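Apart from one protein chain that is not included, each protein chain of the complex appears where it belongs.
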Amino acid sequence: MQKVDVLVIGAGPAGTAAAIAAKEAGAKEVLIVERGDRIGGILNQCIHNGFGLQLFGEELTGPEYAQRYADKTENAGIEVLLQTIVLKIEKDRSVLLQNTTGIFQVSCGSVIVATGCRERPRGAINIPGSRPSGIFSAGTAQKLVNIKGYMPGKNVVILGSGDIGLIMARRMTLEGARVLAVCEIMPYSSGLKRNIVQCLESFDIPLHLSTTVTKILGKERVERVEISAVDSSFKPIDGTQRIIECDTLLLSVGLIPENELLDGLDIEMDTTTGGAIVNDKMETSAQGIFACGNCLHVHDLADYASLEAEIAGKNAALFTLEKRNHTTEIPFLAGFGITGIVPQKVSLDALKNGVVISLRVKQPFENSRVIIKNENKVIKEVREQHFLPGEMIRFTLKADNAEILIAEVIKND
Amino acid sequence: MIYDVVIIGSGVVGGLAAYQMSKYDLKIAVLDSAAESATGASCANSGILHAGYDAEEGTLKARLNVLGNSLMDKICDELDVPIKRNGSLLIAFSKEQKKIIENLYNRGIANGVTGLDILNKKETLELEPEINPEIVAALYAPSAGIISPFELAIAAVETAALNGAELFFNCEVQSIIEEKNYITLNCSNNQIKTKYVINCAGVNADKLSGIEDFRITPRKGEYLLLDKKNSNIVSHTIFPCPTEKGKGILLAPTVHGNIILGPTSTYTSDREDVETSAAGIEAVVQQCMHYVPTLEVKGTITSFAGLRASSNKQDFLIDFAPNSTRQINAAGIDSPGLTASPAIALMLEQMLQKAGLALKPKPVFNQRERVIHMNELSLQQRNNIIKNNPAYGKIICRCEQISEGEIIDAIKRGATTVDGVKRRVRAGMGRCQGSFCLPSVIEILARELNISPEQVTKCGGKSIYITGTNR
Partner (left out) sequence: MIKNLTCICCPIGCTLTAELEADKISSISGNKCKRGIQYAQEELFNPVRILTTTIFIPEKNTMLPVRSDKPLPKDKMCGCVSFIKTIKVDLPIKMGQILVNNIEGTAIIASCDMK
């Protein structure tokens, strides 16, 4: 059985960054396992620019960002097994892999799970109606258009105005389709403002907020969709239904961290992130198993996924090399208005040097600030013009000591 | 050329009839108006094998349900189709409902059902701790089971084809003309002559029945399918007390480890209307939460609807058409049609024999090669298969862990559409519902069938995915 110091599952922006960091921290045998046919993960199909601004100070396309990490991975002497999937992670960190050469086991000093996320399908949100062809999740349409070169439709309605939906509105238009509308169930778009401008406004594509698709119609292929306005509880308002004739519905209705490999390992999971509960080293409750990137919590920027992954990589290497210190960990709890805190546990020695914290607000807040308390004492404030759930809040938290950390939103007086 | 037997419809009824008749030295053809088998009620039902206490004594439904149930294990073994005897619990919430259970119990005994028992609340909750503690009793039927209905139909049709039956898809029978020595079937793309014809055309069987006052009104049932993660919630099929509307909304495991909720019951005039509705899905959820209050429906994978071929005749119509010695109708086959299907096939065989068809058993009758389902095999077995054929090592459907080799198999066995692949090997039935594997399945179908990706369809006809290329 092959032995590796660090096994990384996934060669996307998180997996590659983690592997490189593990190598740099002293791990000798670092292996990345990737189910696709090249390094890059989802970035390979994200052909638009907007990546790398934080990390490289440049606006790269997804493939360019991926290529940079692919080059670094190769130069670092990291082994990559492409078109290989992980069947199972065992409790002793031996891992079962499969590809066209067969099924084989690898014994691992530590494992980093960087498996990204999947899209929420139509079935999970139960849009009523028929089940014709022509309904795609936005990412599947993106793969068809950008990797395979196939157009999934001609007259398109998009449900969901997150970045993937907006990007696909533009992409489909550039390739000759008519995007008739983008519908968004919330009263605001969760996508970047720049994408509203460059993907919708620039192409005169209407955005209908507080609107959802209430029925899909069509016997064999989509023929039309019914859209309706929704109230503050997101229930369709009777009488507001109208029909849009189309042949395609793209769904951009949420990303779900992909953590099936953690089943059976009794790893503590966080229902607010969809990912594992981790400490500041990105280590899960199972010793030696780390998580980073979109499978830990859905990121807005690939750059931050990579930065977070570096922490996982470094600490996975230290774990294998048995160079870790164990210090007291304290919990980081979500108070009013806050959700999705990562890491959920912070060690005191790391806190002394500064720990990068990510969190989100549960709803939009104006005229407010996010405060971090150590029990009752405020130790940090984050001030912004406004806070939106679609924009991850990221900051460094530093303190000499603490008992329990709480993040909450309070109104500015 | 004149066939001996032509079967119209390749769902479970037509499929098992074809399977049965293909054991004899006969020229057989199976026609279906759709692109593939099992695209009607057979792909959109609860997959339940009923014990047989529901139907009135003396009816065909009663007799064929019990007989079919007893034949299913053997049929599934022959056809290599999964089956589970998980038993059913029909729960009562009141004294009145308990009386209904007692009547059903007695009816079951009269119908020949074995193993029936009436359990009290404590016994029921011991079997299924998650059931609503407000129940007072339950009718327990250990002979009830679960099966994959479309896999059954498809396996039956594939095996019939393996033994010489000819399959005609996209072939809609428009009229049946009976001459003295044969029947002419005028089809959308064909004209077929046969000595005997069996009409198993499901929701459209009344149009071909030759009976003026026999009417099928499709009765829609909506379903919800839950993630396998929820599968521990119940192991038996949970039924409510039946009403005049029917057996009611049930909650059951599926043979593949999901949980299925449904069906509703609403008549529709549109024979192709399989739309789900917000109200229907809501009704299914509400009802099932009444049976199992701890039910979590957050893990919904999909919802779908099927049409039952309910007729104005209360019982199955399995008989010669009026003034006919050559056309047999097997029509109005709604519940318990799935359970009854092997028994219906035997009944049809007997009728054909009585009508004069000589049944000479084939000297050699071939079952299909065991279908390779990689995730059911041991690691060693899987490794051997992959070493022999690397395509089995490439995972295409990540959620259900289905390999390219299995998808190619499905196409070789007869799948010509994405749904056909899905129903044979489950690629696309997992929690991502094909988001990941669809592009690959389209490419594999195009390559294996030697067509362009733009020609690949979901279920035939105009259900294409790709409307153009950027190449």
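Chains here go by letter, A and B, matching the order in which they are written, and residues are numbered from 1 within each.
One rule holds for everything that comes next: a residue touches a chain if its C-beta (ideal position, glycine included) is under 8 Å from a C-beta of that chain, and two chains touch if they have at least 3 such contacts.
Nothing here was measured: the structure is a model prediction, and the numbers come from that model.
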Sole residue of A:Thr61, A:Gln83 or A:Thr339 that reaches the chain not shown, by the stated touch rule: A:Thr61
Residue touching the undisplayed chain, where the options are A:Gly50, A:Gly218, A:Gly274 or A:Gly313: A:Gly50
Touch criterion as defined above, residue of A:Ala169, A:Ile196, A:Ile267 or A:Ile372 at the omitted chain: A:Ile196
Hidden partner chain, residues of chain B it touches: 470-471
Residues of chain A in contact with the chain not shown: 40, 44, 47-50, 53, 59, 61-64, 66-67, 70, 145-149, 173-176, 192-194, 196-198, 202, 300-301
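We take it that only the chains that are shown with their structure count from here on.
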Computed distance of Cα centres, chain B from chain A, in Å: 39
Parts of chain B lying in touch with chain A, wherever the complex brings them together: 224-225, 272-278, 280-281, 300-304, 379, 382-383, 386-387, 390-391, 393-395, 398, 401, 418, 431-436, 438-439, 442-443, 453-454, 457-471
Residue numbers on chain A that touch chain B, as the complex places them: 35, 83, 85, 87, 96, 98-103, 118-119, 121-124, 126, 128-134, 136-137, 139-140, 143-145, 147-154, 175-176, 214-215, 217, 219-221, 236, 247-248
